[in-house]
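This is the structure I have questions about; it appears just below.
Excluded from the complex is one protein chain; the other protein chains are retained at their positions.
Each chain carries a letter (A, B and C) given by its place in the written order, and its residues are counted from 1.
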Amino acid sequence: MPSMIDIQLLHTPLSEQACLDFVKTDDTGGIVVFVGTVRNQTKGKAVVRLDFEAYEPMAISEMRKIAVQAVEQFSLKKISVHHRVGTLAIGEVPVVIAVSSAHRKAAFDACELVIDTLKETVPIWKKEIFEDGEVWVSATP
Amino acid sequence: MPSMIDIQLLHTPLSEQACLDFVKTDDTGGIVVFVGTVRNQTKGKAVVRLDFEAYEPMAISEMRKIAVQAVEQFSLKKISVHHRVGTLAIGEVPVVIAVSSAHRKAAFDACELVIDTLKETVPIWKKEIFEDGEVWVSATP
Amino acid sequence: MNLKVLCFGITRDIIGQFEYRLSLPTEATVADLKNQLSMQFPKFATLKSLRIALNEEYAEDTMTLKENDEIVLIPPVSGG
Partner (left out) sequence: MNLKVLCFGITRDIIGQFEYRLSLPTEATVADLKNQLSMQFPKFATLKSLRIALNEEYAEDTMTLKENDEIVLIPPVSGG
């Protein structure tokens, strides 16, 4: 199912429109898109920027596994998952997930499962940079 | 809450990016977008085009009611609902709904409730045009 | 009293015009209007539902109509 699935790990700004354009088909009933953004604070502490790094070949293969599973489980028409690495400023977009489906309920459920699973299994890490220090997100309790 | 809510009923093509740009804020954790598209068939019968019409002032006020309710129920940061009227070709976009929230679960739930409710209460009608006839969608059992 | 009713979607096809004028007794309700339309246009019975909007709000069957109300027929909606 390669032509139904578009996985990209990019060092440049993501395009939501590129993901949307990939998943649009003439027999699609609904498209759902999740867009992550870099927040300006964590637990009230101001964030200056985020640094993302990935174990790139495995990040791509794990994203692909999630996409294949979602296509099968929800009978998706198409899916596009783009993740960015490198330094991101507040408001920039680390991840875009777009799915298309004949039925919108399946599209919502699939998109939510993909982002939930991505955050659990894909080897990508982010470090929050504050004015007075930095921390690897979720690394320690 | 006017500046948090963007409701538009348009006679021109919709821009998903415009909806996304409206809902992005520096304190957003996640954005969810629903994009409706015109399907090429209904129950196996080829669709040539769709004609949408609206009772415009009430369509806008009903969309606004849904948006206000969603912002309150899900503590959304922002919401953008754009609906198109007129003649749409296969693949064109009749509706875009974008919501932003501190937590992505709320964004998914809100976006799904907004499109579900829009399809029940907003006075907009679509007529499917086939090669050999036309039918008002959902009008009769 | 004389009323003007705006007809959208399939109701315009059934009635054959967008602005439909009819007379009802003073104090007539939304239910009375629906009954009158059903008698004059039997095809209304084929609709899944018919709601009436009064002045841009959905109206209950018990609400009373007034001559200057903006009255709109709302057949099953299908936006999105």
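One rule holds in what follows: a residue touches a chain if its C-beta (ideal position, glycine included) is under 8 Å from a C-beta of that chain, and two chains touch if they have at least 3 such contacts.
Because the structure is predicted, anything quoted here is derived from the model rather than measured.
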Chains shown that the absent chain touches, full complex: A
Sole residue of A:54, A:79 or A:99 that reaches the chain not shown, by the stated touch rule: A:54
Touch residues of subunit A, complete complex, unshown partner: 36, 52-55, 57-59, 61, 83, 94-95, 115, 118-127, 136-141
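Here, only the chains that are shown with their structure count from here on.
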Rounded Å distance, subunit A centre to subunit C centre (Cα mean): 48
Sequence positions of subunit B contacting 2 or more other chains: 36, 115
